[in-house]
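Here the complex is missing a single protein chain, while all its other protein chains stay put.
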Amino acid sequence: MENPPIVILTDFGDTDPYVGIMKGVITKISPRANTIDLTQGITPGDLLKGAVVLWQSIPYFPKGTIYLCVIDPGVGSPRKGIVLETDHGFFIGPDNGLFTFLLQKKYNVWELKNQSYQLQPVTHTFHGRDIFAPAAAYLWNGVSPKDFGPSIGEPQKLPIPILRINHESIIEGEILYFDQFGNAITSIGKFHEEKDTLQFQIWIGTEGKRVIHRNSSVIRIKKNIFIPWAKSFSEIPPNHCAAIIGSSGLLEIAANRQSAERLLNLTRGESIFLINKYKNGVQHG
Amino acid sequence: MENPPIVILTDFGDTDPYVGIMKGVITKISPRANTIDLTQGITPGDLLKGAVVLWQSIPYFPKGTIYLCVIDPGVGSPRKGIVLETDHGFFIGPDNGLFTFLLQKKYNVWELKNQSYQLQPVTHTFHGRDIFAPAAAYLWNGVSPKDFGPSIGEPQKLPIPILRINHESIIEGEILYFDQFGNAITSIGKFHEEKDTLQFQIWIGTEGKRVIHRNSSVIRIKKNIFIPWAKSFSEIPPNHCAAIIGSSGLLEIAANRQSAERLLNLTRGESIFLINKYKNGVQHG
Partner (left out) sequence: MENPPIVILTDFGDTDPYVGIMKGVITKISPRANTIDLTQGITPGDLLKGAVVLWQSIPYFPKGTIYLCVIDPGVGSPRKGIVLETDHGFFIGPDNGLFTFLLQKKYNVWELKNQSYQLQPVTHTFHGRDIFAPAAAYLWNGVSPKDFGPSIGEPQKLPIPILRINHESIIEGEILYFDQFGNAITSIGKFHEEKDTLQFQIWIGTEGKRVIHRNSSVIRIKKNIFIPWAKSFSEIPPNHCAAIIGSSGLLEIAANRQSAERLLNLTRGESIFLINKYKNGVQHG
């Protein structure tokens, strides 16, 4: 089998050498490892966006991939460094909730304590370089996760975003973050298309399934702004917004070559409602 | 022979995981393929800049390179996905004009229809992941372009930028886009230096050649702003602009460590005139 890549996710941006330095550390330990930038442009400290981005990305990488994830506002505090093993691969980073949405199946977690696999001296400000990049590289080289330190029970988790079925006909969610096009990615999902219907299955929290018909449902934001469905960005008329099933199955509020964020003055954390106007053919809403 | 790289050009920016996910898709199908970022920072939806950037970049990559090009405002609409084969290599992306400036020699085009080479289900919002990245990877693996779908005649083309020789002494062009330094890249070209003269040969549209002497010609923008030539950025005095032959042979309006765009309040699409004041030794202008 081919060796898996080391996939890097940070909030370090691209104007400083921090990500480059982590790649230097990796190439010194594992000269043949292949690194892939997932993105280094997460808004600084935005653990929720980082966690959702990880969740939506991992299905597209090979099993066994090593994810080096450094969104680490608590660097230097007593927060732990961990390696998490799931069905998808290995996730290395601070224990601060970044891996919240990866814990739905069986997993194991170890603390990164073994100083033999760290750059010495470990600084208080750049564990990405001193602890996490070396861990990724040694793991790639075949070091067993349990050699990094003791097994721990549960990684930290972020507060779960709002996603609930309020009563039969209303699904309530919230805006999680905006992408660079100004699309609002919401917590309402995960959907997949099946013929003319949308199969909805809650992706976090309690279980729940629904069948949604685009032509008998509508999205509401703020007091009384109702937003129709569209299948693709190009269907949306200029200066209008629509609800789209985004590429990861989450409902997005989007515009066509414009920013939905700006058109509707949307803010992160804002509530969003999917209203099933008709149920069993009878209009309720 | 070495395997060619997969070169990626998008408008996805660097704050979202979209490019990283496409690389995940590629590495799953072609673990040994080498990817190169051409740029992921094209202004969203800017097909003209994308098309010019492709044109100026391909001479510097190996023959046979696979270009994965996703500037795709029409994703989910009936626009086709295609693979274009030219002397330079293979170009994969939406059929929306992105390949306009690559069609001057013999080429072949196929539609990307074969679902065996697509991620299922194909979404309405991210063909870069579902159709184009897999096509690039399978092509790299040796799948023949004709296995992706039927041959089609002509790819879509963008409106050709203005570039004409108005009469013997005036070449008219337009500003195509600005680079990150604020240099205005114009349609007037392509030039190459030969001793003290500039050899001008029209790079798009009808044929036409001229010999330009820097010391007997001048560039005009707006009503009456005349701009002199410079050979390099460092020759331009502070707070002034000059015409430069850019690295791809197109005339650029540039400043020295300042933004020509801001200094002259330039706008995209704005007309620009190269005035050959002297012709055959006789001053005309």
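Chains here go by letter, A and B, matching the order in which they are written, and residues are numbered from 1 within each.
Basically, a residue touches a chain if its C-beta (ideal position, glycine included) is under 8 Å from a C-beta of that chain, and two chains touch if they have at least 3 such contacts.
This structure is a prediction, so every number in the text was calculated from the model and none was measured.
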Contact residue for the chain not shown (choose from B:L112, B:A184, B:I245 or B:I275): B:I245
Which residue of B:D14, B:D72 or B:E261 touches the chain not shown here: B:D14
Residues in chain A touching the chain absent from view: 12-21, 23-25, 27-28, 31-32, 44-45, 73-77, 121, 123-126, 129-130
Positions on chain B where the hidden chain makes contact: 2-3, 5, 7, 9, 14, 34, 36-43, 53, 56-57, 60-62, 65, 179-181, 192-193, 231-235, 244-247, 256-257
